[in-house]
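One chain of protein is taken out of this complex; the other chains stay put.
Chains: A and B, in written order; residue numbering restarts at 1 for each.
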Amino acid sequence: MKEKPATVFVVDDDDAVRTSLRLLLKSVGLPVETYASAQEFLDGFDAERAGCLVLDIRMPGMSGLELQQRLNEIHAIVPIVFITGHGDVPMAVEAMQHGAVDFIQKPFRDQDLIDRINQALEKDRDNRAGLKERDAIRRRMQQLTPREKEVLDLVTQGKANKVIAGDLNVSQRTVEIHRARVMEKMAASSLAHLVRMVIEAERTAAP
Amino acid sequence: MPRHAATLTHRQAPLVCVVDPDAASRRRVATLLGSLGAAVESFATARAFLARLPRAMPVCLIAEARLPDMSGLALLQELRARGLGIPTILLAADADVGAAVEAMRAGALDFIEKPLIDRALVTQVAPILEDDGHRAH
Partner (left out) sequence: MTTDSPPAEHPTAPSPGTAADELKALLDAAVDAVIVISHDSRIQTFNRAAERLFGYRAEEVFGQSVNVLMAEPYRTAHDGYMRHYMQTGEARIIGIGREVTAQRRDGSQFPASLAVGQVPGSRPPRFIGFLHDITARKAAVEALRRERDRAQSYLDLAQVMLVAIDPGGRIALINRKGCEILGYTEAELIGRDWFEICLPERQRATARAALAASLADVRTPEAYTEDTVLTRQGGLKLIAWRTIVVRDELGRPAGVLSSGEDVTERRRAEQALTRSESLLRAAQAIANLGNYEIHLPSGTTYWSAQMYRILGREPSAGPLPPSEFPAQVVHPDDRERCLREWQRAVEESERFDLEFRILRSDGTAREVHGLAQLQPGAGGESLVITGTLHDITERKHAEDELRQGQERLTHVGRLSTMGEMATGLAHEINQPLTAIATYAQAAVRLMDAGNDDPAELREALVQITNQALRAGEVIRRLRAFVKNKTARTETVDLNRLIEDLRVLAEPDARVNDVRLTVDLGAGLAPVAADPVQIQQVLLNLIRNAIDATLETRGTPREVLVRSGAVADGIEVAVIDRAGGIPPAVAANLFNPFYTTKASGTGLGLAISRSIIRAHRGKLGHRPTPGGGTTFFFTLPPLPGA
């Protein structure tokens, strides 16, 4: 699948700020899309698109913090860098508590913003990679037969083959076979690896 | 190990540590937290607190952002380096957004501007005390 390059999404109600940011990001070769309001961004939001969000806080209609909350509600994990003309500590703390990557004040040094955008994009890549991996693991798990699933559970609980055989009322040898198949299907390199994968698969929210 | 320590303190009042060079401020926070049912130990410097650490493990740390020997931020980072995930709230008399964000990035639970502490502090700490240190991570 051809991936769209990561895009920086800029949301700010001030025309001049949007336009100047567009120019700046262009100057560093980052693709940019600008939106004049949080609603406008939400309306066109596609969770599949890679990138990060550069977001003003005080805007008419939906504020930046409100947008952050909405995105959290729909489990969108796009990383957010807040930019604001206000020097409000409680606001900054709140944004950070709700998962913002960073929070910088206007006017800013271009390098500061660019650094943070890069960090955010990196985070997005990591997230997506993580997501991808989780999807892969989940898909692999779906390939398991019900019996193999049972074995997987018990193995990852740390039980010995003998005990598992007792629990499932099968021979130890059967357990060994199932276990080998599970390892193969899950492409696990070790038990620890398998455990990690299971934990990963069970995650529902972004780290 | 934190879990273990927490289990040990389960029968007694949960321990909260306060680190602040200003005596009046220490007293104030101590009184406030005491009223919530916490046992409070106060320290004037980060080092004094860190020294106390292995023996007494608080369920929550309240620290002034500007400490004479180490910034609150540095203290946070030190705790992280030691693998101690103690929920930490930073208090600042002279707060600015940059410091707040840095603190949050370093993993602080909250960053509160000093004149406004009472309500914010209570809001943050009370649940911790209820949980009695058992926080899901």
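Basically, a residue touches a chain if its C-beta (ideal position, glycine included) is under 8 Å from a C-beta of that chain, and two chains touch if they have at least 3 such contacts.
What you see is a predicted model, and the numbers here were worked out from it, not measured in a lab.
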(request) Using the whole complex, pick out the displayed chains that touch the missing one. (result) A
(request) Please pick, from A:20, A:97, A:143 or A:171, the residue that touches the omitted chain in the full complex. (result) A:20
(request) Just the residue numbers, please: which parts of subunit A touch the chain that's not shown? (result) 13-14, 16-17, 19-21, 23-24, 26-28, 58, 60-61, 63, 83, 85-86, 106-110
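Rule of thumb we're sticking to: only the chains that are shown with their structure count from here on.
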(request) Using mean C-alpha positions as chain centres, tell me how far subunit A is from subunit B in Å, no decimals. (result) 30
(request) Mind listing the subunit A positions that touch subunit B in their complex? (result) 87-90, 92-93, 96-97, 102-105
(message) Show me the residue ranges of subunit B that touch subunit A in the complex, using the header's touch definition.
(response) 92, 95-98, 100-101, 104-105, 110-113, 116
